[in-house]
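Take a look at this one; I'll ask things after.
For this depiction, one protein chain was excluded, whereas all remaining protein chains were kept in their positions.
When the chains are written out, they are named A, B and C in that same order, and each has its own residue count from 1.
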Amino acid sequence: MIIGNTTLTLTEEQGMLMDVAREFCRDKSPVSAVREQLDTELGYDAGVWKEMIALGWTGIALPEHCGGSGLGVSALVPVFEAMGRALLGTPLLTTSLAAQLVMRAAGAAQESVLADIASGKIATLALTEDADWGREHFAVSLDKNGTLSGMKRFVPDAAVAELFVVPVQREGELVIALVGASQLPDGAIRPNTLIDETKRAANVDFTGVRVDENSLISGEQVANAINDTRLIGALLVAAEATGSAGACLDTIVEYLKTRKQFGKLIGSYQALKHPTVDILIDTDSSRSFIYHAATVVGDETLDRDGEIACRMAKAQATDTLLQAGDRAIQFHGGMGFTYECNAQLYLRRAQWSQQQFGDAQHHRTRLAKLLLG
Amino acid sequence: MIIGNTTLTLTEEQGMLMDVAREFCRDKSPVSAVREQLDTELGYDAGVWKEMIALGWTGIALPEHCGGSGLGVSALVPVFEAMGRALLGTPLLTTSLAAQLVMRAAGAAQESVLADIASGKIATLALTEDADWGREHFAVSLDKNGTLSGMKRFVPDAAVAELFVVPVQREGELVIALVGASQLPDGAIRPNTLIDETKRAANVDFTGVRVDENSLISGEQVANAINDTRLIGALLVAAEATGSAGACLDTIVEYLKTRKQFGKLIGSYQALKHPTVDILIDTDSSRSFIYHAATVVGDETLDRDGEIACRMAKAQATDTLLQAGDRAIQFHGGMGFTYECNAQLYLRRAQWSQQQFGDAQHHRTRLAKLLLG
Amino acid sequence: MSVSELELTEFRAEVSAWMHENNPKDPGFLLPQTFMEVGDERQLEFLREWQHKVWAAGYLGMAWPEAYGGRGADPAFQTIADQEMRRHAVPISFNIIGLGWAGPLINDIGTTEEKEKYLKRILTAEDVWCQGFSEPENGSDLGNAQTRAVRDGDEYVINGQKIWTTMGNFAQYMILLARTNPDTPRKYDGLSFFLSPMNIAGVETRPIRKLTGEYGFTETFFTDARIPANCLMGEEGQGWKIAMQTLQYERGAEAGAAGGQMMVRVTVEDMINELQGVSRDEAAVLEDPLLRDELVRAVMEEKSQILGVRRGAIPGLSSDYPGSLLLSGKLRMSESTRRMRQLAIKLQGAEGALYVGDEEARQGGFWQRAYLNSFSATIGGGTSQVQTNIVAEHVLGLPK
Partner (left out) sequence: MSVSELELTEFRAEVSAWMHENNPKDPGFLLPQTFMEVGDERQLEFLREWQHKVWAAGYLGMAWPEAYGGRGADPAFQTIADQEMRRHAVPISFNIIGLGWAGPLINDIGTTEEKEKYLKRILTAEDVWCQGFSEPENGSDLGNAQTRAVRDGDEYVINGQKIWTTMGNFAQYMILLARTNPDTPRKYDGLSFFLSPMNIAGVETRPIRKLTGEYGFTETFFTDARIPANCLMGEEGQGWKIAMQTLQYERGAEAGAAGGQMMVRVTVEDMINELQGVSRDEAAVLEDPLLRDELVRAVMEEKSQILGVRRGAIPGLSSDYPGSLLLSGKLRMSESTRRMRQLAIKLQGAEGALYVGDEEARQGGFWQRAYLNSFSATIGGGTSQVQTNIVAEHVLGLPK
């Protein structure tokens, strides 16, 4: 059947995490706190990050024997939805993805790395090399002497990362290099200026860095692990975007209920009211897709259902947020045109989200292949 | 420049024809008259058709030495816009296209055929062979003995046509056969049931019909003539669709100004009002495109500007009418769901129009090639 | 009454086998996709026979009392039977107003006499029921109904006009919303609810020709039509409340409906299967990147609705705007159906301009007719525009 798997469940653990995460994000990341971080170097409140580590969020999806909770990616979805709702940054996203890649590619062989991450070490996934997120081959390479050369771009939270998880090419073979921050030469990191001011990324030039055998992950599972990490990245960004879309919708609704023009509350004008319902409906679809994906994606290699679910989630959620952010500016009128208005935060997040792990059209093109052959 | 040619003029002759055609169509084809023809075999009023011949409309675009007015395709645009506005059928469309093909492929060599058409002989263009209007090769063939074999489908007004202009394959060469209605065996014509009940078409099986040399048009100009006739077909259907969209818009506006619900004129609800403005804007675009095409398309082989203009006109006009027709039903509410409501006439015309000479997407794909390489 | 999973599983297998076995062959004419499309006697007789057969097999009205033609079973059985009917794409159970509106209402609040008189004959399709709510001047504004019912001794005298009466020309009975008191301060309080016979003097129906060219609805005219006073359900003035009560039965057998299949679902998959072999620009239509993108969007719309139903059942996942999925369901479904069917016409190329009656029309013109009929859902039961207002006001709390 073309519609495929349509299961959607919520485990007790997911439900509890959802409640905790929502409350935590509401308390720790009101919009005033978000704004305070917009022009800081870190981009987040180190104290809040410590609390997140203490809550065990860096280990949610990691195995219990590594100090994690063993709940899998599905438990990360409600957390990232809550974080997206509160526009709460922090390196949790990239750390989680770096950990997923190590776990999927190396498993027990890199248990100590996973244990470090579970207990709070900041890791980052240095995946992308150019503007084309559809590119699957890496130019950054490792020569036979174990020396890296080449630059990764858009590396999230590179400035604070203690560990870089770096897929590279070694003589035609895909391998993953684990690089410590201290191994990078001075000037290797050049911060990006992102349209989403709640996020941080940088170019990282790995040229000249030496990687010893213990810090290399190789083997035939590497390619699958990278593919799956891309899909999980798409899913987690979708979860975050869904949360942001929900908050953006709330922001619109609040304004429509309080602002008057021509003597009437503007929410009574169908020209604003009906597109707002469209955003609600799209946000509902996004939520359904991310929790469906959370239901079907586990620790094992993603199957067809899992791939479809992640791609649909990303396609839906980022398109939803793009539309919500765009309309949020418009519906706030002159106010929406100001930096002070929160609408711009969502619009900027939308632009960022669409460009992570492929935009909606990219995923629909892959879905066409999966669904229609 | 990618925008290309942007000329748009109206000649005095075009302007006069526009006035005459609008008035004629308004007088002769009120919606009551249109409805009277919906389930007749002919699909049009033979008396009105005679008057159109008398007005010289069958010769507008034909050379003066054939008894035409020599005004070219550009003068047909206002006529078809007016006919589309009034949903006035008649074989003028297919007769005009058949004449264009003969004129462009044979010129003076078939002067008597053109003269016959100018003076009122009904001709039809038997072009399409299957559902794929993007197909450029013909399966209907002429063998070396001059015998045709194969069937053309969707042949407009086949039941009344006196002359069939039939592009066919003769041993790898494109040629055009001119077939008289009397040459067709009994049962060769099987009428179609069309979604647009103001239109008529049929399958026509030409198998066994013999064509003598005088009734054959061959030569290297044939391929260009066929291509150009497809483009002109797209343009004239676009002109007709633009007129229909305009009338459909009027129908919507009229209802929105008179129907009340919940104590208010429904036109005051932005949920209806704003999409109606969108239709106005799209109809404005359609009109601009068809008159631009009318400005740049002449009797000579179409150049790049002409091709772009025809394709844009068709892409815009049929999408516009599809949307207008669809919204017309919806905005008429329960009334719109009835056969009695005129909204359905436009919706059905829209479905027919989109499938003539390629739909909007087909033309945009070709435009991409022209504009972007 | 407790039902074991095993019983249900066995029952599902049984009903599935029966449906597989008894699903009628293509009768050679297009069957209605919904109960609003029963346009002629031929379709009516076919569907009457089918419904009777399903009932006789024991798969309709399962949760209704045995005394009135039911089986007194747990509603879970009927839900399963309904699912299997849908899965096997059998013809619709056309007598929907009886099975899903009037019947459950009578079951809930009717007298014993009413139950005896009406219920079984609804299940067997001996009595066709229709609905008289809408009026010409009050399309989306039911509460404003003006048809008058005046008490005169043992009778009510009905005058007025109803529109969009489904199968009005075939029906024996109508559930009728009429005004017994024109002077109440709130317009709703003047309405009463009747089980009104159709085959009496003073009731005339005029079939409405739909935009498809077919029939399925009537206008219904009441001219001094006299009905027994005991046709009144409940008390005078309770009409609006009772009419709203009928809506709850839409939630299926668990809520009291007799079951059966109200409409044949048309899925994107059906469309895609039909497109195998269609060509466009000299290539397979299913290979066209732009159309593939449109098809993926259509699949996603359909999938998100199914997932939405699942998610809506999990309270923790529906906390943002509770009621959102439920209240927007009709809007989402009807609009996405309309878009999908238009797409299905577009994809056919030149054959998309053919219509029902042309022997070369793809699937007999099914998609063309289905697109035209799709407006019954975007207009009927509250237009999409009105539905959007409802969602805006009741879910988002936006001002009227």
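Methods note: a contact is a pair of C-beta atoms (placed from the backbone, for glycine too) under 8 Å apart; a residue touches a chain by one contact, two chains touch by 3 or more.
What you see is a predicted model; the values in this text were computed from it and never measured.
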Chains on display which the left-out chain touches in the complete complex: A, B, C
Contact with the hidden chain (one of A:K28, A:R153 or A:K257): A:R153
From A:D45, A:E81, A:D157 or A:D196, residue that would touch the chain that is not displayed: A:D196
Contact set of chain B toward the excluded chain (per top definition): 1-4, 6-10, 15, 18-19, 246, 253, 256-257, 264-265, 267-268, 270, 273-274, 276-277, 280-281, 284-285, 287-289, 291-292, 312, 315-316, 361, 364-365, 367-368, 371-373
Touch list for chain A against the chain that is not drawn: 128, 130-136, 153-154, 192-196, 203, 261-262, 269, 271-272, 322, 326, 329-330, 333-341, 343-344, 347, 351-352, 354-356, 359, 361-362, 365
Absent-chain interface as seen on chain C, which is shown: 289-290, 293
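Just so it is clear, only the chains that are shown with their structure count from here on.
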Chain A and chain C: spacing of chain centres that average the CA atoms, whole Å: 43
Residue list for chain C, restricted to those that touch at least two other chains: 385, 388-389
Chain B residues counted as touching two or more neighbouring chains: 269, 271
